[in-house]
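Input: a single structure, listed below in structure tokens.
Note that one protein chain is taken out, while the other chains of the complex remain in position.
Chain lettering (A and B) follows the sequence in which the chains are written, and residue indices restart at 1 in each chain.
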Amino acid sequence: MAHEPAAMEVPVRRLEEAPDRARLLASTLVGIGVVALVAAFLTSPTRAWRAYLFNWLYWTSLAQGAVMVAAVASITRGLWSRPVRRIALSFVAFLPISYLALLPLLLFGGEHVFPWIEAPVAGKEAWLNLPFLVARNLVALGFMYFLSLRFAYWALRPDLGLTRDQAPPQLRGLYQRFTANWRGQDAEEARSFRKLARLAPAMALVYAASFSLLAWDLVMSLEPHWWSTLIGPYFFMAAFLGGLAALAVATILYRRPLGLDGIVQPSTFHDVGKLTFGFCAFWAYLLWSQYLVIWYGLLPHEQEFVIHRLELPFAPVAVAVFLCMFVIPFFGLLGVQPKKRPALLGTFASVVLVGLWLERYVLVYPSYTFSRNEGLPFGLPEVGMALLFGGLFIFALLFFAVRFPMIQLWQPPSELELLAGAAEPPGEVVTAE
Amino acid sequence: MATVLRSETHPGIASYQEVNRDILKILGRPGRGYFLLLAFVLAVLGLGIFAWMVQIVLGIGMAGLRNPVGWGVYITNFVFWVGIAHSGTLISAILYLFRARWRQSIYRASEAMTVFAVMTAGLFPIIHLGRPWIFYYLLPYPNQRQLWPNFRSPLLWDVFAVGTYFTVSATFFYVGMIPDIAAARDATSVRWRKALYSVLSLGWRGTDREWKHFTRAYLYLAALATPLVLSVHSVVSWDFAVSIVPGWHTTIFAPYFVAGAIFSGLAMVITLLVPMRKVFRLEEYFTVHHFESMAKLILLTSFIVVYAYVTEYFMAWYSVEVPERFAFYNRAFGDYWWATWIMLTCNTVVPQLLWLKRVRTSIAALFVISIFINIGMWFERFVIIVTSLAAEYEPWQWGNYQPSWVEMSILAGSFAWFLMWFLLFMRVLPPVSVAELKEVLPAPLRFRRPAGERRP
Partner (left out) sequence: MNEHVLREPGVLAIYAEVDAAAAAIERLRREGLKDVVVFTPVPRHELEHALHPPESPVRLFTLVGGLTGAATGFALTIYTSWDWPLITGGKPIVSLPPFVIIAFELTILFGALSTVLGLLINARLPRARLRVVYDPSFSVDRFGVFVAPPLAREEQARRIFRETGAVQIRERPEEIRVGTL
């Protein structure tokens, strides 16, 4: 088989078992998070639901954003992404949790988070009503997650076929199930390639649609008189940026336990860094495109949204968001070295992740018009909920990492062509940094 | 591998020498067909110039512009041509940064298209002026009245954005061409060409020092051109979006205009490259793979445009604002319904054919589709500009707009102006990159290494 050497070059990288420290960390986070959750719901259910909402938005954005990085890598067929593609894909494990976590929010939290339930907006009832909102979001997100899981399945299948004979006993059953109706390695790789080539563009379309819907329903409708046509793209591109930053951080954290040195090269970090840098700038562009138009238009119903966020008590948070998601990573990652050095790239990517968390906070909270004397509603419920989701997030990633190869083993035919081609990839010479 | 190594993007090109031969051949003496075409183009250009002269002598009233529609075909053309320019920069700069493997052979012609499209677009704000001879009032220069332009006006942002865009894209175009002009200099024996290329190539010799700084400079120019191209059509969109005209004042305009620009520009690249490929037998250079890749990008950008259409209609409904809702109802079912439906058909329905691989890989089909998209995108700008101005807030102010023969002649003239530059360019400067194409060809090696050893 022609592809055999290329496919077997990379040894299987899978966590033999979850590292104790990671498990301990995740359990502690979930433990504290549950306590905080209970305390928050006992003291103020309204605030608790709002904290729940923005944290759900944040962690969902990271997970689906990273999966979209894998999907886009599949569409563009870039060779550079091979060492990190699977790591990006591994975030798919959080999606079922995200779906389950959305149910209580929509079913029980609606009255606490949607102001238009108590004060309906004349003319918008057809859109802003709870049953329709619940139905459309569950359907859209369900479809998105379904496609993502299918994508993960077809991406994993050839690898599980390759490694099924060496799999440890506890995974044998799982691998058997994943590789049911096996048609032989070559045929399966060709099949997976075809499936991914169809799934990935579909995911891109459904992602834009479903995450726009989330932005309209779970962000924009919180200020029911306000609208912005760009809020959807702004929301899902920010999530994509979050996915990239999360991928950078995850790759760096996985380096030691998975033994990725030599597989993930400085050039890979350089590429991830370039993309993070570029999408930080793009995020700022989308933010600016909304801000400028609203600033210039001077229309009251448009400005309220901006004013709520640029006045006390939220102004410092908004400034921090802009610093963390644009200023610091942009100037930090401008040079070549910070993109290539894992420590620096990891630092700036973490800043972006913190920035995105604050950004989802500042998208949600100021809509509830807190008075400027009250002080910033930021404390135990907000942080506790983040710890809870964060712990679940780590569990989900570990769940994936102990089961599946974390570096893609099989190679799509198109990549083998590229490898066999005599010409060097363009840019190799020119952008040799 | 024992066989001769072949490039995977250009399997039909065997050697560096072949590239020089095939491309520099285009710079030969043109035949009669070329001069006939050029003469026709110049005649149409003459018509456009005549129409403009009429407008200058008899006044701006020769255009169909009346209250309330003060922006018509001229501004439509301006936006259309700026948009056409964008895909050239996409191919030359953005795909360069993304290391796409299908830009090398097509980027030069696309970039030329960018420069000429901006040169066309830049005329229209001046044509649109009532007193075009004082166009320099737009520039900030110290004058005896001690007046400065108003930097808070979006029209002035345009001056800076389009001015910068023209300067930078022309610079990028020229700098990237220096090694190729040197190749043309070395190959030609025609006297005027030798002299021209000797001056333009700046004495380029291809030394390691020259290449080292050249590749760096090229990279940074690409890195600067990328945000620039986003900004230019965004600024153009803000000409509309920052005012509070219903149908214009919407936040999605900037990225939506950029996507639409790339959408229409890629279509124009196809429209230009298909005949070029045929006439100069460049099948091995502009391969089906190149066209298919462009088709995929067209499909992607068409979805962004569709997204924007849907969002705009939804938000107009969602806003519960009467003027906002009416503006969009009026587009689809008002006096200009036909323009809207042409736009929707060409921009949303026709590109869906590109889902089929058979269509994506058929040069003829792509050529036809690209023309539909050009038409659709022209009408998109027309719809946005005219329908919104024709029916703003107050019904007693509503009015209609009918383009005059002067405007239509200048529109035709603008195509002629653009094509004239492109025709001249093709025969004078290397229309396909000689040096960069060699980057995707196998280098001549004494000791061949086995395939697959190159990359981990």
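Throughout what follows, contacts are C-beta pairs under 8 Å (C-beta built on N, C-alpha and C of every residue); 3 or more make two chains touch, one makes a residue touch a chain.
What you see is a predicted model, and the numbers here were worked out from it, not measured in a lab.
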- prompt: Which chains here would be touched by the one that got left out?
  reply: A, B
Statement: Missing-chain contact, candidates B:Y96, B:W204 or B:Y285, resolves to B:W204
Query: Which one, B:N20, B:S92, B:S319 or B:T387, makes contact with the chain that was left out?
result: B:N20
Query: If the hidden chain were put back, which of B:L65, B:L138, B:V168 or B:I373 would touch it?
result: B:V168
- request: Based on the whole complex, identify which of B:N67, B:Q146 or B:Q402 touches the chain you can't see.
  value: B:Q146
Message: Going by the contact rule already stated, which one of B:T76, B:S92, B:S231 or B:T271 would touch the omitted chain in the full complex?
response: B:S231
- line: Touching the unshown chain, chain A contributes residues 288, 291-292, 295-296, 298, 424, 428-430, 432
Field: Residue numbers in chain B that touch the chain omitted from display
entry: 15-17, 20, 140, 146-154, 156-157, 160-161, 163-164, 167-168, 171-172, 175, 178-179, 182-183, 185-187, 189, 194, 198, 201-217, 220-221, 224-225, 227-228, 231, 235, 434-436, 438-439, 443-447
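Assume only the chains that are shown with their structure count from here on.
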Message: Can you tell me which positions in chain B touch chain A when the two form their complex?
response: 1, 5-9, 96-99, 101, 103-104, 215, 218-219, 227, 230, 234, 238, 241-244, 249-255, 303, 307-308, 311-312, 315, 318-320, 436, 439-443, 451-452, 454-456
- prompt: Given the complex with chain B, which residues does chain A contribute to the contact?
  reply: 5-6, 9, 76, 78-80, 121-124, 127, 205, 208, 212, 227-233, 265, 274, 281, 285-286, 289-290, 292-294, 296-299, 417-431
